[in-house]
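Note that this complex is displayed minus one protein chain, with the remaining chains in position.
Should a chain be cited, it is by its letter among A, B and C, assigned in written order, with residues numbered from 1 in that chain.
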Amino acid sequence: LGTNAQTYTVMIVSPAVTTSPLSVESLVVALEREAQTRGEGCGAVCSFVGVVRATHQGRSVTYLEYEAFAPLAEKTFAQISREAADHFGGALVAIRHRVGRLQIGEASVIIAAAAAHRAEAFHACRYAIERVKQIAPVWKHEFFVDGHAWVEGAIADPADDEARRVALERACA
Amino acid sequence: LGTNAQTYTVMIVSPAVTTSPLSVESLVVALEREAQTRGEGCGAVCSFVGVVRATHQGRSVTYLEYEAFAPLAEKTFAQISREAADHFGGALVAIRHRVGRLQIGEASVIIAAAAAHRAEAFHACRYAIERVKQIAPVWKHEFFVDGHAWVEGAIADPADDEARRVALERACA
Amino acid sequence: MRVNVQLFARLRELAGGADWTCEVPTGATVADVWRAIAADHPALAPFERSVSCARNAEFAKRTAAVADGDDVAFLPPVSGGA
Partner (left out) sequence: MRVNVQLFARLRELAGGADWTCEVPTGATVADVWRAIAADHPALAPFERSVSCARNAEFAKRTAAVADGDDVAFLPPVSGGA
């Protein structure tokens, strides 16, 4: 299917890690165009937007800062896209993560997945966000009225087959 | 949760059935804003875009026309949004369907679902597209180089509990 | 009494138009309206088992009563959403 080359074409439209506001429309349009260059194009695009919430574990959040190891994050997103294509019929997946200061209600991450059929598009998109949470070198720093805290989640290990199995299970259930 | 009133507020941003091109961004932004007016806002928005494909069952499609019974379609979309909210933790769901002539690669339907957590957002969005296919009074007319054909799928019956069960099963599996 | 009948998609094409009126007796149901319009347009008959019905832009059962001036719509199997 030449999925890697196609994913790369999508990747160059905009940087995968950026301080600029994220646009789901431009990502969806880029994926649709890319899919058109393949044989019959995609019939379904599923997208996900992660939005900064006003509270975390009951504490009121003033704003957030995200930090990333950008060159590794870009490679990690490309790997996740390849995994999703392998699992879900060549689905085309693009991932963008914002860094820097974000206000409540702003998008921190957007993912779009294009596939011939809707089941693959939904599964590929969900799989991708699960994998981003597991292995992307990105950190969330929460600022409250009375302090701040780094959020520490998963120990990133892209080679961990068990984590990948969990992501697949969540994508398909 | 007052879900009905909130769904209505989203509905009035743009008509649910329209001859104009559909924008996933504006729907996602409208949902996010709406969610902000609730307590803690949404943390996840899942969206779906159905795209006109170049082929159908091996035949090459030149263009499509969609027809809808618009006043009933709007009520049906509102019912689907209420069902999704009931099943998936008050998720906020908006549905738009385009009618008239569509070219290959254009969006025929877009759905956005906002929820506190990503599982609910994905499930509510998938549930909504399954229900649209089951019960929305919308018809696809395919035009080929050498003829045309109406597509006839499900017999629309909003009160059919078995159809609703199938949609739930697909949303959650 | 007289009811307005709306046909969509392939039903509209088969009948040669979207909007019709039918005379039905007082106490008639949606099913009676279907029989009247199908009598006027025999090409509709094959949809007898697959048609969905609406009364005044709400889904309706075939057993629902209709009133003078009602809008009764008949819908072939649907195919939106993709």
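Rule of thumb we're sticking to: contacts are C-beta pairs under 8 Å (C-beta built on N, C-alpha and C of every residue); 3 or more make two chains touch, one makes a residue touch a chain.
Being a predicted model, the structure only gives us computed values, none of them experimental.
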Write down which of A:68, A:84 or A:115 is the residue touching the left-out chain. A:68
Using the touch definition up top, pick the residue from A:29, A:46, A:112 or A:135 that touches the left-out chain. A:135
Hidden partner chain, touching residue among A:89, A:105 or A:158: A:158
Across the whole complex, the chain not displayed is touched by chain A residues 50, 66-69, 71-73, 75-76, 97, 108-109, 129, 132-141, 150-159
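Here, only the chains that are shown with their structure count from here on.
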Express in whole angstrom the distance between the two chain centres, defined as the mean CA positions of chain A and chain B. 23
What are the residues of chain A that contact at least two other chains? 43-44, 118
At least two other chains touched by the same residue of chain C: list those residues. 82
